[in-house]
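Removed from the display is one protein chain of the complex; every other protein chain stays in position.
After this line comes subunit A, so read on.
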Amino acid sequence: EVLSGVVVITSKDTVQHQGISLTMEGSVNLQLSAKSVGVFEAFYNSVKPIQIINSTIEMIKPGKLPSGKTEIPFEFPLHMKGNKVLYETYHGVFVNIQYTLRCDMRRPLLAKDLTKTCEFIVHSLSQKGKLTPSPVDFTITPETLQNVKERASLPKFLIRGHLSSTNCIITQPLTGELVVENAEAAVKSIELQLVRVETCGCAEGYARDATEIQNIQIADGDVCRGLPIPIYMVFPRLFTCPTLETTNFKVEFEVNIVVVLHDDHLITENFPLKLCRM
C-alpha cells in the first residue's frame, strides 16, 4: 500500500532550504513490567525496540520556496524491513506498535532545521477465510467458582448466559445474553471487563501482564430475574488489535463477566477472546 498526502508549508517570506525529506518509521516497543521482573530489571532491561519499517525519501532538492502557502503532494510506498511483518498499530502498556511519518526541512547554517512528526495508523488487511463462530454457554453458581475461601457464606445464585462467539471480528461488537435466574442477594451491578494480556519474551524468560482496557456496565441494580440481559460491547479502537502472537511478544484479549452482589461479593467469569479483522 501507499501512504499519500501533502506537506503544507506556510511562510511570510521566501524560504531558503537545503532539501525536504520524509522519513517513515515503524517499531514495536516492549517494556517489561515492574511487577513481573522487578524495578531495576524493568528499568535496565527494557527490550530493544524492534524496527519494522524505516525508509526516507527526498521530496525537494535544496532551493527556495515562494512566500505564502506551498503544498507538496507525496506518495510513500510501505516497504517492510527484510522479512518483517507489518503489524497493526497498537497502544498498550507494555507493547506499543507505532508508525510515524516525519518531515524534515534542512536549512542553512544559522537557522534551525524544522521537523514535524505525525502518527499514522496501520490496519492490517482483512484476513482471508471465514471466521468460525465459537459460541460459549456458561452457568455460574457458587459451586462453579474457584478461589473461594468460605463457600458456605456465599449466597445462592444461578446465572446463565452465552456469548455468541469468542472468535470476534474487531469491528463488530461482542454480543451475547445473560440471565440472572435467581440470586439470594440483590444484584448491584453486572459488568463486562475487557482485558488485554501482553506477553513479552526476553532473555530471562517472559513477562505476562493483564491490564483492563475498558469496563462496561450491562446491568445496574437488582435486575429482574429470568429476563435475558444483552451482553454488548464495542471494541475500542487504538486499544485493541487483532490477537497477535510473534516470537518476541504476544497481545491477547480476554473478557471478564463481573457480577457484583449487594453484599459486595464479586463473582468473575473469564473468557479468552480471539480477535481478528475481516
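One rule holds for everything that comes next: a contact is a pair of C-beta atoms (placed from the backbone, for glycine too) under 8 Å apart; a residue touches a chain by one contact, two chains touch by 3 or more; residues count from 1.
Please note the rule applied: contacts and distances are computed from a predicted model.
Peer 1: Would you kindly match the missing chain to its UniProt protein name, picking from "Large ribosomal subunit protein bL20m", "VPS35 endosomal protein-sorting factor-like", "Cornichon family member 1" or "Beta-adaptin appendage C-terminal subdomain domain-containing protein"?
Peer 2: Hidden chain identified via UniProt as "VPS35 endosomal protein-sorting factor-like".
Peer 1: Among A:9, A:187 or A:273, exactly one should touch the missing chain; which is it?
Peer 2: A:187
Peer 1: Return the single residue from A:58, A:220 or A:263 that touches the missing chain.
Peer 2: Counting the whole complex, the residue in contact with the absent chain is A:220.
Peer 1: Just name the one of A:6, A:121 or A:234 that touches the chain not displayed here.
Peer 2: Per the contact definition at the top, the residue touching the missing chain is A:234.
Peer 1: Which subunit A residues touch the hidden chain?
Peer 2: Output for subunit A: 173, 186-187, 190, 214-224, 227-230, 232-234, 236-237.
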